[in-house]
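Note that one protein chain is taken out, while the other chains of the complex remain in position.
This part shows chain A:
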Amino acid sequence: MGCQGHTMHRCHSLDLHLLPGGGEAGVKAGSWTVLEIVEALGSCLQSPEPLTRGRGLQLLSQVLLQCHSLLQEEEVTHLVLFYENRLKDHHLLIPSVLQGLRALSMCEVLAPGLAVSVLKAIFQEVHVQSLPQPERHTVYSIITTFMHTREEELKGLGADFTFGFIQVMDGEKDPRNLLVAFQIVRDLILRDYVLGPFVEELFEVTSCYFPIDFTPPPNDPHGIQRDDLIVGLRAVLASTPHFAEFLLPLLIEKMDSELQSAKLDSLQTLSACCTIYGQKELQEFLPSLWSSLRREVFQTASEKVEAEALTTLHSLAACLSRSLLNSDTEDLLDSFLSGILQDCRHHLCEPDMKLVWPSARLLQAAAGASFRATQRITSSVLPLLLEQYNQHAQSSQRRTILEMLLGFLEIQQKWGPQDEEESALLRSRAPLSSVVFSALTDRSVQLQLVGIRALTVLGTLPGLLAPPDVELVVDHLTRLILDADDSQSCMAAMEAAGSLAPLYPGVFSGRMVRRLAEELQSEREEEGQPSLRARCRQALAAVSTHPSIVRETVPVLLQCVQQGQKGSVPADACDVVATCQSLQRVAVQCQGDAESCWYYHQTVVPRLLAAALQATMQEKACPPLGKLLLEEDTLTAMVPVIRAASTHLSPELAAQSVSQVVSLFLDGEVSFLPQDSFSCPFRPFQAGPCAASQRRLVALLMAFVCSLPRDVAIPQQDRLLRELLALSCSCECPFSATAAAKCFAGLVNKHPAGQQLDELLQTVVNRMEAALAAGPCRSQALTLLLWVTRALVIRYHPLSSRLTDQLLGLLGDTELGPSVADGFSLLMADSPDVLHRGCHADVRIMFRQRFFTDNMPKLVQAFHAASPDVQANYLKGLSHVLNYLPRPVLVPELPTLLSLLLEALSCPDCVVQLSTLTCLQPLLLEASPVLSLHVDTLVTKFLGLTASPAMAVRIAALRCIHALASLPTPVLLPYKPRVIRALAKPLDDRKRLVRKEAVVARGEWFLLGSPGR
């Protein structure tokens, strides 16, 4: 007894001394050797009392876990032998023994042979599945470690290793362990360990978990999801063809299961297997697999299962197509497809057409697997469908058949050009095109639309359209574009023309483009309905998808623009705007091709400039027509055309063009324009007879210079900047002044940093401050300030904070305050014309977040200091900033802004109300506790806003009331009667969208505190 007491005591003292970290630190530092620790623990390790031995062993294992990397080979050998021996010890000790072995398994200096001996000992001495979960996990860890580091030695064990592991794993229940175990099995198979006679056992021990049925407990700290296990197990089952004979019957059985999840898992696993299986594995099971798959599609219970079944069929067919054939085996693909055809083909001909779609989907899934499969199935189905089409007379049935046909054609498209002369498709060429053409002339729009799609596919398949057919196709499309009553058919025909034009450019330009151009010409004389002109212009743009066609359509479209200037037709601004939109589309389609892009730029930019210039001269002569091109709408529509023509230019060509355009604006150098005699000189930056209208063209200058790549140098940039600055600060016409300000800002944004930029900005700041202080041009100066601020904010320029401060100060200005508040949206939003990435501006990511973090405290502070009559400006500014901020950034900041937001709800401005409501709604849905304190205010304000004159505000307010119901019920119950009563009124709102929200909100409030919610 005394002796035992002594050891106990000693052990305790060791405990205190060594833990935590004492012993490990000692060994690490080299002051203790492992031997010394073992000796110190000696009496404890030899104690007859298992508890005491256990404590000693636990301590030693913990030391080893910390220090295994420092051990010497000899030490490791001794320790391994010691631990192996201890596996035979009392069961209480096993956890510590396994920990120690795990530590030793990680030693790099483990002598050869020891890994095998450790594993043998574990397999022999330990009944793993009777251990608790953590210890089982330790065993898997040891095995995993050895498999990574001692692969060769383990393989020396042969099938014994596999068998040992099977015994270890057999009966495992814990999902954490299963994930590791599945990984081990997978490695066993993929790294070619010897499975020997144990293939079936290994399959049994893993497949018993299939299909995985596991729901993670609530608040599961391990975060293992059902899908993790499914994927882990599937990787095992689908890792080797050796499992096929066992797995396929299992999958077939589970596909017949009632459980949708089991069906899905089986189908997905089968698909995964198809990537490694061959004919041999599948052969025996093909009939049952097919009948199961067919059932899932024919008697579909869920779209998911159906889609999965189709995918699986596709994989099966692909697998059979891939397999190599011996000379003596039959081609299974052929017999498999024959079976499918036999079961599905007749459904396509049944008059009630009940099962046509499932059959077509099955056939298409199989056909899409390989070129061979496509040929086999199309050659059988295509003639049948063509015959069916001609037998059915109704448009709706014909449409169904043509849609199926289209599906098969699209599959054919997948394989690209094939040199097989006798393809099924080529044989049916004539009837196929006659079917498609008949659809195009049918009265049913739906059938026409399918016909157009089929035509597009047909046209892209090589050799299917004979040259006369191509002409016919183009004529059909032209007819649909010009005459179709339905705009859908017309649009579809334009799209089809766009896709086919690059394949047959000659036919399209010779027939369609010419016809459309003629139509535009003749219309001019007859003054026909405007929609036909619009269609012609749109179609010209749509078909401009090939360089040679672009060269023909662009002049026609440009002529339409010039019509407005020449005044031969009383064209209206809408016409010119629409033409510009078509021109822009052409420009975008040209951007990919450098040559077309340059042609387009060279042709369009000078001619648009010349046309506009001509208009400025004519002003006095015939005011109404000449001015058309100078109207704000028209010029604004030309901006995107010039921008699209300039953003994708190569730097050399851009440099050539920029010098011409800049000298036109600065020096009146008109020689590069197609028409170079004008009645008065072009001097937009100087006072002159036509200066007021000439200045409007600065918008076009902006469109061009602000769209160039950043590395294109702009000649005379300083002079240009000075002129723009002067114009923006002094011009009386807001349109010209704004264009100049935007142009200036666009250039400043791309200006390289440095002294030159700093000096320039200093001039601007002085100039703006002077103009803002007093005088007639305050609002122009504000516009300039806003644009320059945006230019600097998006590139993180240090001066931007000074300018922003100035704007914040101006919010308190009684005269300019409201415009400043609106201007905040300009700072945050992407402008279509300048200062965005599309026109190569210097835009840093997350500039909005940065603007928000930098300026929000100042804005809040300034709001509280402001006098009540200008406070609304601050709220509006805030609203704009919040509106453009990404939600995830906004939500954490909202509690600090809450008091301001509550204030903003009382602001009479609709913009403020709307943005505040949209900000509050997500906060309410998250039921932030801070909101519960303000329920009274929130309920009152929201209910008040449901009577707002603006529909959007009423809708937002009702959504907030709905979201309010997420707050804790006890807080809300006192308000329930009031809210329900008040919501009766919006139920009778004159707008349906408002009523819809009111119904949802009121319904939710009825359920509050009521049983069955």
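General observations
In the analysis below, a contact is a pair of C-beta atoms (placed from the backbone, for glycine too) under 8 Å apart; a residue touches a chain by one contact, two chains touch by 3 or more; residues count from 1.
Here is the rule we go by: contacts and distances are computed from a predicted model.
A single chain of the complex does not appear, and UniProt lists its protein name as "Cytosolic iron-sulfur assembly component 2B", one of "Cell cycle checkpoint control protein RAD9A", "Cytosolic iron-sulfur assembly component 2B", "3-methyl-2-oxobutanoate dehydrogenase (2-methylpropanoyl-transferring)" or "Glutamyl-tRNA(Gln) amidotransferase subunit C, mitochondrial".
Which of A:Ala466, A:Ala713, A:Ala770 or A:Leu993 touches the hidden chain is settled by the complete complex: it is A:Leu993.
Only one of A:Gly42, A:Pro832 or A:Gly1003 touches the chain withheld from this view, namely A:Gly1003. Across the interface with the omitted chain, chain A contributes residues 950-952, 984, 987-988, 990-993, 995-996, 999, 1002-1004, 1006-1007, 1010-1013.
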